[in-house]
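The complex is shown incomplete by one protein chain, all other protein chains being positioned as in the whole.
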Amino acid sequence: MSFAERMLKIDRRIIFLVIGLCTLLPLLYPVGLPIKVSPEVRGVYEHIESLPERSVLFLSFDFDPASKPELHPQAIALLRHAFKKNLRVIAMTLWVSGTGLADQIMTQVAREMGKENGTDYVFLGWSPGNTAVIINLGQDLYKTFPSDYGGKPTKGLPVLDGVYSLKDITYLVGLGAGNPGVEAWYVFGKDKYRFEMGGGCTGVMAPGLYPLLRSGQINGLIGGLRGAAEYESLIDRKGTAVAGMDAQSATHAAIVLLVIMCNVFYVSLRSQQGRG
Amino acid sequence: MPFESIVGAWVATGLTLFIFSFLYKDNPVFKVAEHLYVGVSVGYTIVKTYDTVIVHLIWKPIVENHEWMLLIPVFIGLLMLTRYVPKASWLSRYAFAFIVGVGSGLAIPRTISSFILKQVEDTIRPLLTLVPGEGVSFTWNLLSPASGVNAIIILIGVCSVLFYFFFSVEHTGPGKAVARTGVFFLMIAFGAAFGYTVMARMSLLIGRLTDLIEFSDASYGRPTLWLLVVTIGLLIVLGRRAQREPPQES
Partner (left out) sequence: MILLRRQLPLVITLVTGLGMAAQYYVPHPASEGLLTSVTKWLQIIGGFALVLGVTSLFHVHAVKIRRQEAGWGYSVVLYAGMLGTIAVGLWANGKESIDGVMTAFGWVYSYMMVPLQGTMFAILAFFIASAAYRSFRARSREAAVLLAAAVIVMMGRVPLGEYILPLSGDVSQWILNVLNASVRRAILIGVSLGAVALSLKIIFGVERSYLGGGKE
């Protein structure tokens, strides 16, 4: 077997080891390369920055623990920004397995920023029905969620003062890992109820949301861990996303090198077979 | 550090390493963790469904607030469950007919408005600035997605890809050139999608390793290091047992 053949048939566990080391070493010994902010992420940031105090930000945590590494930092950064701007935050989730995560995120950031449940924010929890929930929220928020996640009746909460449905919110950001996600919030929400909207999503979903971004259907898009790192840079509060960027750089470089090597060996093997 | 956090760190680290052991090879330790994952996920869904649907959406509104109209969807939902009773499973058709009918009816106008009309509008509207008239301007800035040249490229891309997927007409002559252009655009988009998928998958790994690094701290009792030794030990023992078994059977 020639060298090129042996390299192409290498045990995949060696590749696993390379990827493992490329991820682990930068996390243990970070470098801290600068992060350039893209216009997509700036779109969400600048819109929230422009909102007056006590405007209503609606956050939908449509992800489960599988997408936590990408969307959890986005959620934390958005909430920190919203609370710093003294916005009223209404949060919920369309994914049943993400309810615990969403509750934990809201409690953690609210405690950190000194915000009060019921006055500055409310976590509505989860309700089944996916897109039916969105339409129902657009018709009557109190019928969809008669009580919040803790069991407190939603009618009369100071944070929901003047808010009867999605038509009364100022800005909605859907953090989506799949379906239902950002697209569902647009199709069943913004299309009829006409609120301004931005999106956050995993790296897998991001390329598919660019048509909505280009047409202005969403005014910004935070894509994957990179998007979360950009948002953390903008709010000047570096967290887990920025910390993960060095490891991201190393693993991407490793994959690019692996792909180049694979093609070099492939071309070499083909020319050997051609000569033979 | 609270006791439940320390115990939790050990359990989380152990389960994480058991799942990672699959990278070496499929083994009983991974299978236990995998089945536990399915069990816990289903259990969580059941609890949430019971609490939200039965207690908050059905029991409280009907029994406490006397919203008797909600008995209709409860009845439809119960019809759905007849799918498991062979003689009565035809009753479940009513439930599915209702759900599918309402779902389709809700989706049609909204999808047409959001994903067809709005997208076609945004493909064509930028071109209106290019038609000779008052205040015409054509921008050549490639870096600005809203520039004139990019509007033309987007139009070519959308039309050629749509044509590529139109299989009712044979792709010959000028059609072949359009289809080949569509394929070129598609390959670039798939390449970009692959790049983003790599980014997403690596982010998931970064997230787990970040937690493992956090749990290697002395305040938790260094579960990462100890459980790594235990996992490797288990793999060696199980590997040796698997090697010894075939001679015993013969």
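Should a chain be cited, it is by its letter among A and B, assigned in written order, with residues numbered from 1 in that chain.
The criterion applied here is as follows: contacts are C-beta pairs under 8 Å (C-beta built on N, C-alpha and C of every residue); 3 or more make two chains touch, one makes a residue touch a chain.
Remember, predicted model here, so these are calculated numbers, not experimental data.
Student: Against the chain that's been left off, what residues of subunit A make contact? List them.
Tutor: Residues of subunit A in touch with the missing chain: 8, 10, 12, 15-16, 18-20, 23, 33-36, 38-39, 64-69, 96-97, 99-101, 103-104, 107, 111, 127-130, 132-133, 135-136, 139-140, 143-144, 149-150, 192, 207-208, 210-211, 213-214, 226, 245-246, 248-256, 258-263, 266.
Student: Which parts of subunit B face the unshown chain closely enough to count as touching?
Tutor: The list for subunit B reads 4, 7-9, 11-13, 15-16, 19-20, 22-23, 31-55, 57-58, 69-70, 72-74, 76-78, 80-84, 86, 89-90, 92-112, 115-116, 119-120, 122-123, 142-143, 145, 150, 153-159, 161-162, 165, 183-199, 201-202, 204-205, 207-208, 211.
The rule is simple: only the chains that are shown with their structure count from here on.
Student: Could you tell me the distance, in whole angstrom, between the mean C-alpha positions of subunit A and subunit B?
Tutor: Taking the mean C-alpha position of each chain, the two centres sit 13 Å apart.
Student: For subunit A, which residues count as touching subunit B in their complex?
Tutor: Residues 13, 16, 19, 23-24, 27-28, 66-70, 72, 96-97, 99-100, 125-128, 131, 135, 146-147, 186-188, 191-192, 202-204, 206-207, 211, 214-217, 223-226, 240, 243-244, 247-248, 251-252, 255 of subunit A touch subunit B in their complex.
Student: State the interface residues of subunit B toward subunit A in the complex, per the touch definition above.
Tutor: Residue positions touching the partner: 23-24, 41, 44-45, 48-49, 52-53, 56-57, 60-61, 106-107, 110-111, 113-115, 118-119, 121-122, 145, 154, 189, 192-193, 196-210, 213.
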